[in-house]
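Note that one protein chain is taken out, while the other chains of the complex remain in position.
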Amino acid sequence: MQFKSMVLSNVELSPGYFRMRMTAPQELLASSPGQFLMLRVVDAIDPLLRRPFGLFDVGLFTPEYAGCGAQCYAEILYKVVGKGTKLLSSLHHGDLVDLLSPLGRGFEIGPSGEEKILVGGGIGLAPLYYLAKELVKKGEKVRLFAGGRNRDDILCITEFERLGVETYVSTDDGTLGDQGLVTEVLERHLGSGMRIFSCGPTPMLKAVALLAQKHGVPCQVSMEAYMACGVGACLGCVMKGANHTDENPDYRCVCKDGPVFDSFELQWS
Amino acid sequence: MQFKSMVLSNVELSPGYFRMRMTAPQELLASSPGQFLMLRVVDAIDPLLRRPFGLFDVGLFTPEYAGCGAQCYAEILYKVVGKGTKLLSSLHHGDLVDLLSPLGRGFEIGPSGEEKILVGGGIGLAPLYYLAKELVKKGEKVRLFAGGRNRDDILCITEFERLGVETYVSTDDGTLGDQGLVTEVLERHLGSGMRIFSCGPTPMLKAVALLAQKHGVPCQVSMEAYMACGVGACLGCVMKGANHTDENPDYRCVCKDGPVFDSFELQWS
Amino acid sequence: MQKPDMSVEIAGIKMRNPVMTASGTFGYGSEFADYMNLESIGAMITKGLSLKPKAGNPTPRIVETPGGMLNAIGLQNVGIDAFISKKLPYLQNVDTPVIVNLYGNTLEEYGEVASRLDGQQGVAGLEVNISCPNVKQGGIVFGTDPQAAQEVVRLVRKNTSKPVIVKLSPNVTDVVLMAKACADAGADALSLINTLTGIAIDLDRRRPVLANITGGLSGPAIKPVALRMVWQVAKNVKLPIIGIGGIMNGRDALEFILAGATAIQVGTASFLDPSAAQRIAAEMEAYLAEKQIPSIASLIGALEA
Partner (left out) sequence: MQKPDMSVEIAGIKMRNPVMTASGTFGYGSEFADYMNLESIGAMITKGLSLKPKAGNPTPRIVETPGGMLNAIGLQNVGIDAFISKKLPYLQNVDTPVIVNLYGNTLEEYGEVASRLDGQQGVAGLEVNISCPNVKQGGIVFGTDPQAAQEVVRLVRKNTSKPVIVKLSPNVTDVVLMAKACADAGADALSLINTLTGIAIDLDRRRPVLANITGGLSGPAIKPVALRMVWQVAKNVKLPIIGIGGIMNGRDALEFILAGATAIQVGTASFLDPSAAQRIAAEMEAYLAEKQIPSIASLIGALEA
């Protein structure tokens, strides 16, 4: 669905990381965690293309917000890396942006009773908060493994804990939580009866996928790719499926078949 | 001179007409009425080129402004006609713009004692306010003939009157002042011992130039042309000089030889 | 006043308005059904089709550039069999003409794809993409050589009873020469322009951004070049022209009509706004209504130059 939404807040949580809340139509409540939006920062040609962001949170306003017209909000958590996100970070309450959402295929929550293991690397944490909220609503046991280069890359841990999620933080330089890679911490806790939901840099996702395979734990990964259309039309965002060969091409659109894939759906080489 | 300046105010005076005040370096006090600035609205490629605007006013801050760092301000009066001016109209106090100014050749005030006749068509009024201020400072007798399509095109008359300028307003539809063209009103008052300073649409300037010639009154006109560089380098803004022929080309740069010309310097055909 | 008449006809294909979707930017139509009314536009052109399924290029395949984008999709497509069995049925139920964009890796393939499509219900016409390399002849691009282009057009013409639209490449010294060659070879209409070849560089990694190194430049950046070529061809060739290149809104589209185009295609704009094609058709009509211009036909080639 395409809609205009009004920026309500746009706050810098840690250097270069922002959390933005926007109004959204009721229908967005039907979205599922792992789905994303495509945002048009300015109605101009620079930057030209929309920018994709995962849904960090979607919900109904608490009464005190009721003033602003819409009853529903959407949030994104983003890192300033280039032209578009820099411009995005300059938006104020009241500015309008054009959105496409919900897009793509989200996480499959799986049978209840399992332990739901969320693994986020840096900004990869974004879609996991929406997921955690839904899982907790369903009464699932949820654990979060959050990794980053240093303390500034670790975001919103309190928000997760407020949901009752057990959190494990690690940083490469040890400035917050354990020192080391998130996958090292993860491995210590992996066991049967678990299901992994993971988002972050591709090398991390690959490592997580291998770990999961090794311990026989089902694992979903949320991928990133350069996107133009976001609706499966331009074929710009493809990734090789597990059985892809040049004779029998099996390309998957991250925007439509993903961004969430079962780890074994993809070719990790 | 190239400098960054901070927007102090940007007010809509009548539908589509704005008056914007910006900080400016002390040196701009050395500018003369009729000179202009080139403004870069955004540090992006859309819009790409700078936009030229006449200096509407330049001055020292009255004490109450002293807070804002600079001691000097510059003002422009502009009409929203396209992409650049639309964007300009959205700027707020505190926004920064990049300026080149003072540019070009301004008005020559001429010997004192004459009656100084200012003729402005629509937004062409802009550079005449700065001129009126300087003339009044010198104790000259100043009259303003301001014309426009309708009442909304007539701006800042009170400001001129506050300077002690005698004003004559005319509109095509008679919604303000006399009904008719500014040149009709002007002709009724033209006589010897006068000097005309004129700015507005080219057809009006041509009519004024002819009137002036007819009554033997010296006349300066401030011209407009599409500009890229503003410094005489690109040769994009040229106009044919009075003696221009293709064999003996005599092109004048509006940005450097103008924007103000003696009416007889130009080819009016 | 009454509604302006926006209908146009190209090589017998009747369209309710001059707005078509550009090949490769509108998938197979269904991708945009949630965002716009597919029956509000003049025609749909599908993703470049080849005889066999085509894997396309490795990734990254796209990158943004100033006022435009580069793409090197590599003509990935499902191939003619899957197109006919999986994609065409959906399109047959949409009341809007469907034009199939096709290409070949060899001269022969062009002919085969054309004949395979000839019998097909719901294929209103063919758009022949000649902006691709001939793998048999050291990769010289059909669309940059008049002879090669003529051979392609003649062969396609021989293998179909459907209207043949030839899509020209802008990467040539003399687009009029290419246009005339295609006209002489039996093209019913010409569409232009395809993308300009460019590259983007990742400075820090010291590599091209695109895995394919070069890509095709599209978007607003190329509009002045596209307008120029449409204008040149319209002045020198009698065939109806479909204008393409950087069209973002109704005013852009009408500029192409003035330059001599009978219809236009919306490409990159559909990525910025998935309802762009419908919006542009509406904006064009609104302009005519406002200016009290009774029919779009009166604007075709109406540029005073």
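Labels A, B and C are assigned to the chains in the order they are written; within every chain, residues are numbered from 1.
By definition in this document, a contact is a pair of C-beta atoms (placed from the backbone, for glycine too) under 8 Å apart; a residue touches a chain by one contact, two chains touch by 3 or more.
Remember, predicted model here, so these are calculated numbers, not experimental data.
The absent chain, not drawn in this view, touches the displayed chains A, B, C throughout the complex. When the missing chain is restored to the complex, the residue among B:Met1, B:Leu29, B:Val136 or B:Leu163 that touches it is B:Met1.
Listed residues C:Leu217, C:Ile242 or C:Ala263: the one in touch with the omitted chain is C:Leu217.
Only one of C:Gly27, C:Gly42 or C:Gly67 touches the chain withheld from this view, namely C:Gly67. Contact with the undisplayed chain is limited, among C:Ala11, C:Leu107, C:Val176 or C:Leu303, to C:Leu303.
Annotation: of C:Leu102, C:Ala185, C:Leu227 or C:Val266, C:Leu227 touches the absent chain (contact as defined above).
Although one chain is not displayed, chain C still touches it through residues 65-68, 70, 144, 171-174, 196-201, 203, 206-208, 213-215, 217, 219-225, 227-228, 231, 246, 251, 254-255, 258-259, 287, 302-305. Although one chain is not drawn, its touching partners on chain B can still be listed: residues 1-2, 40, 45-50, 98, 100, 225-239, 244, 246, 249, 251, 256.
Counting over the whole complex, chain A has residues 45-46 touching the chain that is not drawn.
Definition applied: only the chains that are shown with their structure count from here on.
Centroids built from CA atoms put chain B at 54 Å from chain A.
Per-chain Cα centroids separate chain B from chain C by 47 Å. Inter-chain centre distance (chain A to chain C, centres taken as mean C-alpha positions): 36 Å. Within chain A, contacts with two or more other chains are made by residues 45-46.
Contacts with at least two other chains are made by residues 66-67 of chain C.
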